[in-house]
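Every protein chain but one is kept in place in this view of the complex.
Moving on, here comes chain A:
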Amino acid sequence: MSEVANTIFTPETAARFDHLVTIYPLRRSALVPMLLYAQDEVGYISDAVVTEIAQRIGIFELDVRNVLSYYSMLRTKPAGKYNVQVCTNISCMLRGGYELLDHCKKHLGIGHKEVTADGMFSLEEVECIGACCWAPAVQVNYDFHDDLTPAKMDTVFEMYRSGQGKDVK
């Protein structure tokens, strides 16, 4: 039974959140992880997510929004089922990161922070994702794909289209 009546989350996530607030010396430490897990489940940080997380931690909704707006991985609008993040920072740039980004734009027919019409993919140009030695690299949800070329990227897209890719969870 969740700490919060009428929770918007699945029983598993609600139970996880009940536990999460108890492990830290300060309840509020659970905020950033909670926002990420909530986003994994809901797809983005909706108003309802903000309300419930504020309630669970015992802080103002404004406190939640304040933190939410700081971190680049947290979003307030839905992304595609598979969020494709192309790194163009220096190491990736040197090995074709921009060519890869252009290829993704063309292939998907969308731009930065846009979602395909079928909701399958969204695209983002991101700062360094920590895959410099295996550049150029792309992160799809939380999976890394490295040492890419436009042709290899097409295979990655195909993999997700055919249901072989992992969802966030």
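Quick note on the criterion: contacts are C-beta pairs under 8 Å (C-beta built on N, C-alpha and C of every residue); 3 or more make two chains touch, one makes a residue touch a chain; residues count from 1.
Note that contacts and distances are computed from a predicted model.
Visitor: As a check of understanding, state which of "Acyl-CoA dehydratase activase", "SWIM zinc finger family protein", "ABC transporter permease" or "NADH-quinone oxidoreductase subunit F" is the UniProt name of the chain not shown.
Guide: "NADH-quinone oxidoreductase subunit F"
Visitor: Just to verify: which one of A:28, A:113 or A:161 makes contact with the chain not shown?
Guide: Answering carefully, the residue with contact to the hidden chain is A:28.
Visitor: Which of A:36, A:120 or A:159 sits in contact with the chain that's absent?
Guide: A:36
Visitor: Any idea which of A:4, A:42 or A:132 touches the chain not displayed?
Guide: Among A:4, A:42 or A:132, only A:132 touches the chain that is not shown.
Visitor: Of A:48, A:62 or A:94, which sits in contact with the chain we cannot see?
Guide: A:94
Visitor: Since one chain isn't shown, list which residues of chain A touch it in the complete complex.
Guide: Touch set of chain A with respect to the missing chain: 23-26, 28-33, 35-36, 57, 66-67, 70-74, 88-91, 93-95, 127-135, 139, 142-144, 146-147.
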